[in-house]
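Let's turn to chain A:
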Amino acid sequence: MSGYFAEIFSGAKSLASGMGITFRYMFKPVVTVQYPHATLKMPERYRGHIELVKDPESGEPKCIVCGMCQRACPSGCITVAGDKLEGEKKKVLSKYVLNFTTCSLCGSCVESCKPGAIQFSREYNLASTRKEDYTIDLLQRLREQR
Partner candidate 1 sequence: MTLLTLHTILTTYLVLGAFLLAIGLYGMFAQRTLIGMLISAELMLAGASVNFMAFNRFLAADPTVGQIFTLFIMGIAAAEAAIALSIVLAVYRNYRSIDTEDVTDLHG
Partner candidate 2 sequence: MISLALKSALAALAVNEAVVTDFAARGFHFDVTVAPDAVEAAAEILNLEGFFLEAITGVDWLADGQMEVVYDYNHSTTPGRVVIRARVSRATPELPTVSAIYPGALWHERETHDFFGIVFLRHPDLSPLLLPEDADFHPLRKDYTP
Partner candidate 3 sequence: MTSLFSQEGLTGLIFLVLLGITGSGALVAVTAGRLIRSVAGLLLCLIGVAGIYYFLNSPFVALMQLLIYVGAVGVVIAFAVMLADPNPDKQPARGRNPLMGGLGFLTSGAVFAGLAFLGASTAWKRHMGPPTDSGMAAIGKSLLTTYSMVFELISIVLLVAIIGSLVLARAGREKI
Partner candidate 4 sequence: MSVLASSDCKETFVLNLGPQHPATHGVLRVKLTMDGEYIRHAEPVLGYIHRMHEKMGENRTWAQFMPNTGRLDYLSALSYNHGYVLAVERAAGIAVPERAEYIRVITVELNRISSHLVWFGAFILDLGGFTPLLYAFDDREIILDLLQAVTGSRLTYCYFRFGGVYNDIEPDFITGTLAFIKRLRERMPMYHNLVTKNIILIKRLKDIGFVPAEMCRKYGATGPVLRGAGVGYDVRRAEPYSVYPELDFDIPTYPEGDCMARYMVRLDEIEQSMRIIEQACAKLPDGPVMAEKAPKIIKPAKGDYYAAVEAARGSFGVRLVSDGTTTPYRLKLRSPSYSNLSLFGEASRGMLLPDALALMGSLDLVIPEIDR
C-alpha cells in the first residue's frame, strides 16, 4: 500500500520536474539561425561541389588534363577533355563538366589532383526547379567568376 502511494508521489514528482525543465527552456534564448536572413559560416574544409582553381599568374585553370580525377571518381561524374595545341607540350583544358547529381562528395578527386587544380566550392544552398542546373560546366563557371 505504501508502495502504491510512493509510486504515485514519485510519479507526480517526475512529471512536475519534467514540466519544470520544459518551462525553463521556454525562456532560454532560441538557437535558431534564421537562414535567409542570417547564415552559418561554412568551415574551411566544407565540401561543396568541386570547382576549378585559377592559376593566380595566368588566370587560366591550373588543370593539366591528366584525368586522374576522372579515374578516381567512384561514380564517374567528372568529364574532362583537353585540346593539344600545336607547339605546346601540355594539353589545355577545353571541357570540365561535373554531373553533380551523382557526386557523393567523397573528395577522391581533390585528393588525387596533383597540381591542386580542383577544390571544394562553398555552395551549400543549391535548390532549383530544373535538374539540368546540376550538370555544371566548371570551366564556364571559372570564367564567369573572374
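In picking the candidates, the idea was that all candidates are chains of the complex that A comes from, given by their letters.
Methods note: a contact is a pair of C-beta atoms (placed from the backbone, for glycine too) under 8 Å apart; a residue touches a chain by one contact, two chains touch by 3 or more; residues count from 1.
Please read all numbers here as calculations on a predicted model, not as lab measurements.
Participant: Okay, in this complex, which of 1, 2, 3 or 4 is up against chain A?
Facilitator: Looking at every copy, the candidate touching chain A is 4.
Participant: Which of the residues in chain A come into contact with candidate 4 in the complex?
Facilitator: Touching candidate 4: residues 7, 10-12, 14-15, 17-18, 21-22, 25, 31, 43-47, 72-74, 104-108, 111, 120 of chain A.
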